[in-house]
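Just one protein chain is left out here, and the rest sit where they should.
Entry: subunit A
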Amino acid sequence: MNLVLETKNINKHFLKPKDFHVLKDISFGVEAGEFVSIMGKSGSGKSTLLYILSTMDTDYTGELFLNNTLITGQKHQELSRIRNKHIGFVFQFHYLLSEFSVLENVMLPAKKLAEKSVAEIEHDAMEKLIMLDIEKLAHQRASRISGGEKQRVAIARALINNPSILMGDEPTGNLDSHNSENVFSIFKRLKEEEGLSLLIVTHDEDFAKRTDRIIQMEDGRVLD
């Protein structure tokens, strides 16, 4: 069994406005090539957990492993690098740099990683856009495309460095059923064709049912 992502007894408190134990002894793992969804009531701590898993939030106790290396306690500089290389993140709201073109948005994380030449990066980015069927928009400004299109650009950006795992916080939450379905099939295809691991928070029962495994959360705990 090869775990891409593993957590051991993760606990988190919010101290303001008053002490609130938001995550309680979270321990689970995601296997390579596994498509996992997280469900739970609003306020159960799903987003909070995802921010910790994505290494953006470091204010917690417990241990987080990525590809069997301990991430917890690493320096900020190193966490940025890990996030850049190994983790793709898709938000509920399609966060794109509105002043850049679609293509530039997709290329940016790869330029930051700087493992390939600009020409190669551009080639890769175009491939991702073709895969997501938005290659026609490549040179549009990111602020001038529709919501569903933006979400697909965000997915392309999350994939550009061929990450170990793709995380999404309600990536279909803002989309109509048609676009939702579209995004799901993209995820499914990535898992099947490229062996990508996915960890997706969702409120959509139909979406969750079709994933490999559902993690249920309640009041900051993972239910078995």
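One rule holds in what follows: a residue touches a chain if its C-beta (ideal position, glycine included) is under 8 Å from a C-beta of that chain, and two chains touch if they have at least 3 such contacts; residues count from 1.
In the analysis below, contacts and distances are computed from a predicted model.
According to UniProt, what is the chain that's been left out of this complex called? Choose from "ABC transporter permease", "Nitrate reductase subunit gamma", "Electron transfer flavoprotein subunit alpha/FixB family protein" or "Oxidoreductase".
In UniProt, the chain that is not shown appears as "ABC transporter permease".
Of the residues A:Leu3, A:Val22 or A:Leu108, I need the one that contacts the missing chain.
Considering all chains, including the one not shown, the answer is A:Leu108.
Would you mind spotting which of A:Lys8, A:Arg81, A:Lys116 or A:Arg221 touches the chain that isn't drawn?
A:Arg81
Would you mind spotting which of A:Phe35, A:Phe91 or A:Phe184 touches the chain that isn't drawn?
Residue touching the absent chain, from the options given: A:Phe91.
Taking the full complex into account, find the residue in A:Asp25, A:Glu99, A:Glu192 or A:Glu205 that is in contact with the omitted chain.
Checking each option in A:Asp25, A:Glu99, A:Glu192 or A:Glu205, the one touching the absent chain turns out to be A:Glu99.
Need a quick check: the contact residues on subunit A for the chain that isn't drawn.
Residues in contact with the chain left out: 47, 51, 54, 56-57, 76-77, 80-81, 83-85, 89, 91, 95-100, 108-109, 111-114, 157, 161.
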